[in-house]
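Structure record follows, encoded as structure tokens.
Of the protein chains in this complex, one is absent; all others appear in place.
What follows is chain A.
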Amino acid sequence: MQDNQLPDTGFRLTEEPIEILSSDLSPGLIRSHPQTGGIVTFEGRVRNHHQGRAVLRLSYSAYELLAGNEGQDIAREAKERFGLDWAWIIHRTGDLSVGEMAVWISAASPHRQEAFAACRFMIDEVKHRLPVWKHEYYEDGSHEWVYCAHHT
């Protein structure tokens, strides 16, 4: 991506490994924000267990129209609330195996405290608001929809 096309807040859904997008994004954000002193990045990854059951893989589906609006709103809210240099969120969709990245969140500010707080704020909001659903497949052959969060 060209630096001059990068907005300070953003949200993307991607069916490809998140690393492709996030590693493309980071250098441009850093170059265009020389005032940044702290970047906090959160990576949510697929773990191999859920409530005592062995997880083999999972599948994420999303409502793209609503997710696009909510994801962008979360990033914008974080930037305003914590005075960030940038706030970015990428969420994966489709089939993922254990160890793969499900979500990537990046918060940057002149000083580290705001970036830590903003990163936590964004992942908490994602878990409550972003219309993404997880279907888990277990070692015993069963599979089911997982509720991570009820709407508040």
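One rule holds in what follows: a residue touches a chain if its C-beta (ideal position, glycine included) is under 8 Å from a C-beta of that chain, and two chains touch if they have at least 3 such contacts; residues count from 1.
To be clear about the criterion, contacts and distances are computed from a predicted model.
K.L.:
Mind telling me which option in "Pyrrole-2-carboxylic acid decarboxylase", "Carbohydrate ABC transporter permease", "DEAD/DEAH box helicase family protein" or "Molybdopterin synthase sulfur carrier subunit" is what UniProt lists for the chain we can't see?
P.N.:
"Molybdopterin synthase sulfur carrier subunit"
K.L.:
In the full complex, which of A:R76, A:R112 or A:R129 touches the chain missing from this view?
P.N.:
If we include the chain that is not displayed, A:R129 is the one touching it.
K.L.:
Hey, which of A:G28, A:G44 or A:P110 is the one touching the hidden chain?
P.N.:
A:G44
K.L.:
Looking at A:S61, A:S97 or A:Q113, which residue reaches the missing chain?
P.N.:
Only one of A:S61, A:S97 or A:Q113 touches the chain omitted from view, namely A:S61.
K.L.:
On chain A, where is the contact patch with the chain that was removed from view?
P.N.:
Touch with the absent chain occurs at residues 44, 60-63, 65-66, 68-70, 91, 102-103, 123, 126-135, 145-151.
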